[in-house]
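The following block contains the structure, expressed as structure tokens.
For this depiction, one protein chain was excluded, whereas all remaining protein chains were kept in their positions.
We just call them A, B and C in the order they show up, numbering each chain from 1.
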């Protein structure tokens, strides 16, 4: 196994998770370089992670001919350009979702990806690398659930982050709750059913955060969708789970039902105290998907070493973005949208 | 406390539950008479329940001047007429839902009820009398959840009953899955939120029972609804739960979330066996709502004795039926229906 | 079914549970008379329960020739005498445990019981009438667990009652934690295994309530026992469960394991709040065993009406008391006791 030299762009919250994992947990990889426009983040990379090559320009970083791959964890607006630039330099690419903000851009990126089939291109749909999701996927492939009839996907961020989102929303555009959050669930539904979305109908409210209405954002977004194979799917995205980070996925089949994360249990501890019988819960995504984030980077590095294609492709990024945009449009226009 | 003499019409599955409860569990009541057109049911009433007055005609039964009240558990099509007849005879009425099949009928019944305010009229929305639902209701009234933002209601019948429903559906009309099953959930949503439905949008499929498509019935029906106060509600009705009788209700509020029946646990037993860690589940509605069925009849008898109005009124029956009919229409016309 | 006229002695906490159940929930029975030396309790019986015949003397009450049966819920020291007196008057007897405080007394009572085989004598081991315990019993009888190898029984009273117990202990003798509390678990172990205790070894501590050491009482008592059939049993009794009333029973067999009351869940509600995922718990024995208390009296009344023997006999009372006394002795003498 050769040691893969990685250059990462973006060292925000999720960026730090990836960078830390490359340094401490991904065996055949090295965090060779980083790019950030935030001074403190570069200091962090140098001092806490021991990275020597620190850049403020992505274009400069990818000039380094020792690089094997990039990890893109920059703001969403940069993804499409940075993916394209990296591919042109002959680099393997791991990119956070979405691969672009509008469909034209994404289409272009997908074409670029298709033109570089010898490069590994992997999107950060980390849930697919979570052991619970993998257990469910295998169980479904074994036929344990029969045919899928209905799915339900919840992605609710912890209340602890609500105020900071409100502040963010006042000055920046998240793309809307469906593009920002539901996209992971859209990917899961496509992954589990192997089918594509046919129609979507969305509702939303801001009962828990009336300020968000002023900036055209939603605290709660819900969608009832039909897939091409007839499966009915319900998606709920929210920003106010008092008990932590609630990602739950339910698959109902003709022979049984599976729930992943019925409760986002933190570990195997149960407390019996004055509140009753309590299972502590995961507080945020780095905690809930700690192992999945490590696994997805290991998969990326292995794919490079083994010269195999990634299982999370550019088309997955394109399709899920299309659906998310339709969900947002349905909410705005108060009508059923066909895909 | 005086002993209330009850005449019951209908001794099918649910009828037997009520009759058995009156005989064995409802303290200040007596099963004085029964009406059924099924010979075996009358034999059962006489021999197993010790009822002496057995009729084949409801009209005859309610001529008996010793009667205080009727319990109506006949097929849905008879409810509106039988309620009206009983009220005319000055009897208190406990009736299973729905109070009628079409809105005109129901409107008429509600008027008749309003003209007989001194009589107790109670509808069989037994879930309101389940201790878990009452605990949740109280918790919400205490403000533990803050303001309600979203609800989710599942009512999925056990797979064990699917074939018999298919046979039934070939010859009879159930009124559709929403009127037949979702009506309990509609009532719960109205009860918990204190708000009325504004729009509904429904989907359905028969992946688990293709035969049902031939008789215009659904195995799975789903609906995304908006309430007047902005609450978003998702309702799922089904006829194929492999693990038993799955009734689950979720209320998400600004301060927390409650789930009732996350799993329909049969009791406090946990098995640790070759399947893993297993909680046995309720197999059918008489098991899941055993205590609720007793409680609702006790409440009915107490209301008569205490000369108080019932808490489950004719208007509750009217409103929930209106919504169920709209849900069915939405599915058939593939569009969003406004109420 | 004839209406059984019951006279009850004792209207303390448990007495009120029984009396209320006879009045409100036990169908073929009437609370015909009560005896108490506490004025307020008689007022309660008269006003809240509508009992007309109120006595301050048990001997006088049982002179009433209309009585069919007595329910004995007086302090433990009176049980043996009151059982004997009732049997002499030809009355059926439901008595709370224990049937006596010392073994000689109990032996005498058991003889009296044996001389009155036509009378129903039932002891208040209500757990046998709890649906979870009955489910487990049936499962074991079906062979689902194979042969029993180990049992574990927890009976831990809620912390909310600890101070009142400390006050009680300063002036009265409870008989020790094993006789006071473990006796229910001893009965369950005998009931599930069908085997008798061979050896017991007990420990205890008062870390949670040092004051109890001064009055020779224990907050926590533990016992490791061996049964004649080789089963190993662990019993834990305590008075300080912060989360409520914790009664838990585990049966490990060669083919699987069952836990009853892994957590004493109050109902089917789950809260998702700032504490995590919370199942509310039963706060005290009247709540946890609400239905069991009703069931045991129904069984008593049915046994009288059907002229059948009770399933909870005087011998059960004798044997369990013997074991509890041995457990106490083991703790006091710091040695293994053979039975």
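Note that in this section contacts are C-beta pairs under 8 Å (C-beta built on N, C-alpha and C of every residue); 3 or more make two chains touch, one makes a residue touch a chain.
Nothing here was measured: the structure is a model prediction, and the numbers come from that model.
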item: Left-out chain, listing which of the shown chains it touches; value: A, B, C
item: Touching residue (missing chain; options A:192, A:272, A:285 or A:300); value: A:272
item: Per the touch definition above, residue among C:78, C:168 or C:234 touching the missing chain; value: C:234
item: Residue of A:10, A:161 or A:264 touching the missing chain in the full complex; value: A:264
item: Residue among C:220, C:249 or C:267 touching the omitted chain; value: C:220
item: Given B:106, B:263 or B:299, the one touching the chain that is not displayed; value: B:263
item: Hidden partner chain, residues of subunit A it touches; value: 23-25, 27, 131-132, 135-136, 139, 144, 255-262, 264-274, 280, 291
item: In subunit C, positions touching the absent partner; value: 146-150, 201, 203-205, 207-208, 219-220, 222-224, 226, 230-232, 234, 236, 238, 240-243, 252, 254-257, 262, 334-336
item: Where the unshown chain meets subunit B, residue by residue; value: 241-244, 246, 263-266, 270-281
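Note that only the chains that are shown with their structure count from here on.
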item: Interchain centroid distance [CA atoms averaged], subunit B/subunit C, Å; value: 38
item: For subunit A paired with subunit C, centre-to-centre distance based on mean C-alpha positions, whole Å; value: 56
item: Residues of subunit C touching at least two other chains; value: 264-266, 270-274, 280
